[in-house]
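Let me begin by presenting the structure, written as structure tokens, before commenting on it.
Of the protein chains in this complex, all but one are displayed in their positions.
Our next item is subunit A:
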Amino acid sequence: MKAGVIVFPGSNCDRDLAVAFERAGADVTMIWHKETELPGDLDIVGVPGGFSFGDYLRCGAIAAQSPITKSLIRHTERGGYAIGICNGFQVLTETGILPGALMRNSNLKFICKPIGLKVETTENDFTAGYELGQEITVPVAHHDGNYNVTNEKLAQLRDEGRIAFTYTDNPNGSTGDIAGVISKNRRVLGMMPHPERCVDELHGGTDGVAMFRSLVDAVVAA
């Protein structure tokens, strides 16, 4: 199983994400954003957290125009797996790969703490390792995690079972308490909380392990 992690100027969770993939058994390649093509043999692409391009203009907006992004879009259109965490989620919404937009937290504060999430669907290869309705604890660290979609889109996401996680205690004003969404083909996940920051006892929790493990298992089995 081969994973690639895209690195933008200002990414700061790229190595954590690489470690999480490696722990789950993946070979990881780091990909600088100026590359124009992803390596052809990648099973999954990770878009890491951080502050790409200093969050200038809008979080993720400049990264969404980076040379590598066109190749990422083609990868997802071909049915390739991708995960965007925190700033990576913002990049995936800015490219249009995932719906909605992430706005400033409703309390205007940067929120950095472990937070409760509820698993809303297990019908995808990201959350298949959890129980439906299971509550897990994963750290968040963001200023702009207030997920915004129209009511129609929210209803559609619910109908299609595309809400991966909700917050048990909404910290940022997100519509429908949404913490993570998946794409229509269920191969792309975007989420604000950081599963890669809870894959070791020393992190203070290991609730993120199941995600990386089930992903690697799914790809290896395919």
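Just so it is clear, a contact is a pair of C-beta atoms (placed from the backbone, for glycine too) under 8 Å apart; a residue touches a chain by one contact, two chains touch by 3 or more; residues count from 1.
To be clear about the criterion, contacts and distances are computed from a predicted model.
As stated in its UniProt record, the chain not included in the shown complex is "Phosphoribosylformylglycinamidine synthase subunit PurS", which appears among "Phosphoribosylformylglycinamidine synthase subunit PurS", "ABC-2 type transport system ATP-binding protein", "NADH-quinone oxidoreductase subunit D" or "Response regulator receiver domain-containing protein". Checked against the hidden chain, the listed residues A:G100, A:P139 or A:G176 yield one contact partner: A:G100. Residue A:N148 is the one among A:T29, A:N148 or A:T166 that touches the chain missing from this view.
Among the residues A:L57, A:L132 or A:V220, only A:L57 touches the chain that is left out of the figure. Counting the whole complex, the residues of subunit A in touch with the unshown chain are 57-58, 61-62, 65, 93-94, 99-101, 103-108, 146, 148, 173.
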